[in-house]
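Removed from the display is one protein chain of the complex; every other protein chain stays in position.
Should a chain be cited, it is by its letter among A and B, assigned in written order, with residues numbered from 1 in that chain.
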Amino acid sequence: MTEPVLELSNLEVSFGRGLRAASVVRGVSLRIEPGEIVGIVGESGSGKTLTAMAAADLLPVGAEMTADRWTFEGHDLAASARSERGPILGGRLAVVFQDPMSSLNPARTVGAQMGDVVRVHHGQSKRAARTTAIDRLRQVRVTAPERRVDEYPHEFSGGMRQRAMIAMGLMTPPALLIADEPTTALDVTVQADVMAVIAELNREHGTAVILVSHNIALIAEVATRVLVMYAGRIVEEVAADSLATRSRHQYTRALIGSVPRLDAPRDQPLVTIGGAPPDPTTRAEGCSFAPRCAAATSECRSVRPEFVESDAGRVACFHPAADA
Amino acid sequence: MSEWGPFLLRRLGRLIIVCFVLVTLVFVTVRLVPGDPERNSIGGFDGTEQQKEEALARARSDLHLDRALPIQYLETLRSAVTFDFGTSFQTQQPVTTVVGERIGSTLRLALAGTLVIVVVALPLGMVVGALTNGKRRGLDVGFSGVSGFFGSVPPYVMGVILVYLFAYTFDWFPRTPEGGWTDEILPALAVGLGPALLLARVIRVETLNVLGQDYMRTARSKWLSSPRVYLRDVLPNVVAPAITIGGVMFSALIGGAVVVESIFNRNGLGRSLIQAIQLGDYPLVQAIALILGLTVVVVNTLVDIALAAVDPRSMVRS
Partner (left out) sequence: MSATFGRRKQWLATLLGTPTGIAGVVLMAVLVLLAIIGPPIWGDAAVKSDFLRTLLPPSTSHPLGTNGSGQDNLARVLVGTRLSLLMAAGSVAIAATIGLVSGALLVTVGGRVQRIGATIIDTWLGFPSILLSVLIIAVLEKGRGAIVIAIGFSIAPFFARITLTSAASVVGLDYVAAGRLLGLSRWRIAHRYVLGNIIDSLVVAIFSMFGQCLIAISALTYLGFGGARDGIESWTSIDWGSVLNDSVRNFRDQPASVLGPAIAIAIAGVAFGWFGDALGRSLNPRLTVRSASGRSLRSSRASASGGATANASVNS
């Protein structure tokens, strides 16, 4: 059995101390095998982005993380000092952030920023790095890449900027690409392009991908495996092709149900999930989804469900749904 | 990069207009002095009656006082452009000679002062910014206090104290110019330390600002070395506001130089200007005021251009 690219056990991410401490991610474990595309889906506040950032060691100032196990390509990250992580992660783990406008340095050319990784971690010369950058820009379908590579971020359009960020992630190419809502800020046609690029990256270079999104339809299209998160915990893990039919958690079903269908009659109201996610500073008893769940019973409200193996994956629910 | 054309044009236009205003201002000032300008000009002149008459005549013609006012203005413009300013009354030498002798000292001081500012402010501000990012509150307060205090000390007071400390108490530096580059050190520090500390404060704030930006998170995700990140990702973003303030700093430098030259007995334009005003040597006053003023304006324009080169977005903003 090959080594997983990334392994995280029992991750907890919290902010603040003492009385004001809030755990926004709890008990999350995941394991990414080489070549997988894993989607993490959930609404805002579910902790999906923080989980991904924790895995990449990019938590914001003020956030603290603990985990039983945290390895990347076999290297133990938990035991290493920050200064030791550079050689382990540099060039092997790439991140694409949500907002392309603010994630690129306005004072440097796109090419220069893209070149950083290969120049530092692969020792390429400035000229070689520029050539690589042009090639990657072409791969993400940025027109006239030889010109674009010397331009500044503000001269790019939004979609182009996001594609440039992905191109920047492709430079080495990495063993794992973490993409946090890569298409949220883009329009639908560009979305398709960007997802195609990610898929191609995975196919051609065997790059594993963690794709974080609130858009379950998008994830279903591209991922091989889907993790559903709610209120800081993973509530279900299911193979992507079973997502629509054999997902079991009530929340997952509600998410799928809320995706608008183009063929539905126009006067049919959009399906929503009533209520709101719980406050991370409180630790409620029982299943965190219970207040919003149609199938909740008193057991759900008092005892937190553990994972149970299902035929499509695993789920933490006392009343798993039947086939759809 | 098509934005450069219109931008440069606008800056050039502004430069020309300001130069015009400057010449006019100087012109008006000299002529507003009560009494006959030419008589005032030779107030301190010593010599025979005939030499006085000659000097008076020369003054009259240099200031073009025998012509109508509009012609005087045009003539002043012409001499400004051709650098022909007439004769200085203290020394009876052409003004251009006098200025030529002294401009070197002032330029050296301005450049040395700028060097002090850049060499001190950028590293200091960035380092303190990096160190106080979310921690080390003591350093934060300490730096604010010290830099605020010493930054407010005016150049001439700084100069006096530096002379007292280093030229007198420790005798490391000469008190009067001896020729050689060691002369430049204390004056440069006098003129540059205060602004350097103030600029360091701004740079620290900007560094903290930059460190909180999303693109720094992107830089962190690439796992590059700290020095590289600071040099290539932080510095360019910090330099832009620094250059903005830099322009203001330069005019402060020139202003500071004027007084500091007197303290250090340097033979520069600043001290000459003061003497010229006190003695009523108006052709010299006109020339020096114009030159110093023009220098400030030209440097400000160059700063704007440098700013545009570092941060292309600023071209569109103005």
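The rule is simple: a residue touches a chain if its C-beta (ideal position, glycine included) is under 8 Å from a C-beta of that chain, and two chains touch if they have at least 3 such contacts.
These figures come from a predicted structure and were not determined experimentally.
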- Of the listed residues B:T24, B:Q93 or B:S152, which contacts the missing chain in the full complex? B:S152
- Which of B:V23, B:A80, B:V99 or B:L199 sits in contact with the chain that's absent? B:L199
- Query: Which one, A:G62, A:G206 or A:G275, makes contact with the chain that was left out?
  - Reply: A:G62
- Message: Tell me which stretches of chain B touch the chain missing from the display.
- Response: 14, 18, 21, 25-26, 29-30, 32-34, 133-135, 137, 140-141, 144-145, 148-149, 151-157, 160-161, 163-164, 168, 175, 194-195, 198-199, 201-202, 204-205, 208, 241, 245, 247-249, 251-252, 254-256, 258-259, 262-263, 273-274, 277-278, 285, 289, 292-293, 296-297, 300
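Assume only the chains that are shown with their structure count from here on.
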- Task: Spell out the residues on chain A that touch chain B in their complex, using ranges where they run on.
- Result: 56, 58, 60-62, 85-86, 89-91, 93-95, 97, 99, 102-108, 112-113, 116-117, 120-121, 152, 154, 165
- Message: Which stretch or stretches of chain B touch chain A in the complex?
- Response: 133-134, 213-215, 217-225, 228, 232-233, 236-237, 240, 310-313
